[in-house]
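Just one protein chain is left out here, and the rest sit where they should.
Letters A and B mark the chains in the order given here, with residues in each chain numbered from 1 onward.
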Amino acid sequence: MTGERVTAPTLEPASASRGSIAAFIFKKALISALVALVLFSLMIGIRTEAGPTGQLIYWTRFPELAGMVAAVFAGSIAVELLRLWWGPVGTVMVVPPKVQSALALARRAIAPLLLIFTFLVPVIFYQQRYILDLGILVLTYVMLGWGLNVVVGLAGLLDLGYVAFYAVGAYSYALLATNFGLSFWICLPLAGILAALWGVMLGFPVLRLRGDYLAIVTLAFGEIIRLVIINWQSLTGGPNGVSGIPRPTLFGIPLTPADDGLAAKLGIEFSPTHRIVFLFYLILALALLTNWVTIRLRRLPIGRAWEALREDEVACRALGINITTTKLTAFATGAMFGGFAGAFFATRQGFISPESFTFQESALVLAIVVLGGMGSQLGVALAALAMIGGFELFRGLDQYRMLVFGVAMVLLMIWRPRGLIGHRAPTVYLEHSQAISSDLVKEGHG
Amino acid sequence: MDYFAQQLINGLVLGSIYGLIAIGYTMVYGIVGMINFAHGDIFMIGGFIALISFLVLVSLGLTAVPLILLIVLLVSMAITALYGWTVERIAYRPLRHSFRLAPMLSAIGMSFVLSNYSQVAQGARVKPVPPIITGGYTLLDNEGFVVRLSNVQIVVVITTIVLLAIFTWLVARTRLGRDMRACEQDQTMAALLGVDVDRTISMTFVIGAALAAVAGMMYLLYYGLVDFFMGFVAGIKAFTAAVLGGIGSLPGAMLGGLAIGLIETMWSAYFSVEYKDVAAFSILIVVLIFMPTGLLGRPEVEKV
Partner (left out) sequence: MRVNCILSVDHLSMRFGGIVAVNDLSFTAERRKITALIGPNGAGKTTVFNCITGFYKPSGGTMRLTHDDGRAIQLERLNDFRISKQAKVARTFQNIRLFPGMTALENLMVAQHNALMRASGLTFLGLIGAPSWRTAEKRAIDLATLWLKRIGLLDRADDAAGNLPYGDQRRLEIARAMCTEPALLCLDEPAAGLNARESAGLSELLLSIRDDHGASILLIEHDMSVVMEISDHVVVMDYGVKIAEGSPREVRDDPRVIAAYLGADEEEAIAVMESGT
């Protein structure tokens, strides 16, 4: 990033000498190290474990403790030096107009380029199944992010239980397919409709709640759905989940080595990669459908009403907008996309269990939406790519993976509280469409 | 009736633990208006520190149980409070005047950090401890069915009451309490009138974390185990309690905690253990439908 900085008042007086700065940094690092020493003293300095007899035993790990404290000391100095070099925290970048227009151009180019690249992924990486699988995973989260974006980004309603609709979609398909033998293409709309119905059922009584009350109710709803799935064993198989979920077919033609399979019909040699490629394009199509519908909806009165609701609910009421139905449609639309994604997830995995539908998933999707820049479709896609891709990068780290993930989430929020793309594009314009700065865009109270 | 009495006791004890955690949520919400998602994990850390310090004290040869408990209580309160302070300092303060969702996600991230940190540091397995406080009183012996009040339960309830009394005094009568209430009303104005807002908010987190540490220790005493994942469920329940009581209201948090504890216990006793959490969450939803700001929450006055 280039650009001038508006410098905030510096902490040190201008006359501060090099020596006093060094002393300041040293003092700060020392305090950090002391705090770290107390924090880590028992948690890292001492390791407990249930011994062979069930009795709890412990041993000390003082070298590790010393190492951690030293790391904090060094890290603190590094952070302070960086801060000195980078300017005080909280400075605002003033991007010159020339760079701004270049950035705008880049931004306009990035979406089509990304789309073309995505279309080509199965061609380029045909031999690398891992990358194809990762691509499918990323696209699933892109779709979930776009779905939740309707609720959180556009309508400004905080939904902490989005995974519930994902679960409803997945279980709808799994149960309909395994019990009644319905095909994926019949179940897909059904899964969406069922999820939307659940969205309305949850939404109807609770949408007059505001802010964090709504947040906790959606969170509670997500947990209720998960707990019911775990405990209603006769229907859902409980913690064991549902297995043997039928794989999708290309409109009736199975992707199997069988005689009536696609490979046989086309007269080509069967490869399991066909199915992966098919799944890839399937989720890509579903995600693009979500995107297309959302973009269309934004330009329709309902979508504008969602955004208006996020901006000012009272003003909406004064303009004759029915708040309840507007919120409900947002909820139902978001839930429907979640349901589609769930059905896809079920058919892709062939097996689902409640473990896939925990609060962590909701938090992850919400993080994607917020990091993307609320309301920005491109931002959500980039954030999904960064989060899921990044998460995969740390696969080797094993048990440190979630730790790194959490740290990344905190740092990303501090770095970009308003998300990667913090501008709002108007839905209609007379002369020219100009991006609206995120400082003006409200977040909603719901 | 006897069965009911026994469940009532159990529910109140569980409710006390929830209430102690809920106060931390409600205080932070009141002063900075954010859901501190990491608070449940602060409670978990408190439990771990209580466990470790207990082990160390016992192996150092200390035998007087009340003395051990007192030291464990103080140590876990102090260290956990520092965790609360650090979390605020690192993850929330930079986002103080930012958009509403940024600190919330930062908090969710911090929650992942804390739970996985203790998993990495202390292992994933459940840590059991033998009962520390044993014995109790038989209140009623009605032909086979006994209503018992164990010493652990007495300790939990008394500790809760004492801490609540101290805490209420702190908020109602001290300079710090006054600063906290001022910041709750209007931070800018409070700052103009000479209140150190940063320090007050830090202290809020410190007090909340200290109370969560007490809850963690009580949990350890009562259930005899801790694990790295316990913060999430307890955190959600306690947050539910805070909302049920009316978020921002301190008596509400305690009331909500007791309510959630009782609902859970009674539901397990009379209906099904599996659905106890479903019952707690469903009742939360039902209460909020009819009282949109909780039991003791201030009704939101809409200024037009």
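The rule is simple: a residue touches a chain if its C-beta (ideal position, glycine included) is under 8 Å from a C-beta of that chain, and two chains touch if they have at least 3 such contacts.
Just so it is clear, the model here is predicted, and its values are computed rather than measured.
Of the options A:Ile124, A:Val314 or A:Leu397, the residue whose C-beta touches the omitted chain is A:Val314.
Of the listed residues A:Ser20, A:Thr60, A:Asn179 or A:Ser437, the one in contact with the hidden chain in the full complex is A:Ser437.
Although one chain is hidden here, its contacts on chain A can still be listed: residues 293, 296-297, 300-302, 304-305, 307-308, 310-312, 314-323, 329, 424, 426-434, 436-437, 440-442.
Note that in this section only the chains that are shown with their structure count from here on.
The distance from the centre of chain A to the centre of chain B, with each centre set as the mean of the Cα atoms, comes to 29 Å.
The part of chain B that touches chain A in the complex is made up of residues 29, 35, 45, 48-49, 51-53, 55-56, 59, 75, 79, 82-83, 86, 90-91, 94-95, 98-103, 105-106, 108-130, 232, 236, 239-240, 243, 247, 272, 274-275, 277-278, 281-282, 284-285, 288-289, 292-294, 300, 302, 304. Listing the residues of chain A that touch chain B in their complex gives 35, 38-39, 41-44, 46-50, 54-56, 58, 89-90, 152, 158, 205-206, 208-210, 212-213, 215-217, 219-221, 223-224, 227-228, 230-231, 314, 359-360, 363, 366-367, 370-371, 374, 399-400, 402-403, 405-410, 413-414, 417-418, 443.
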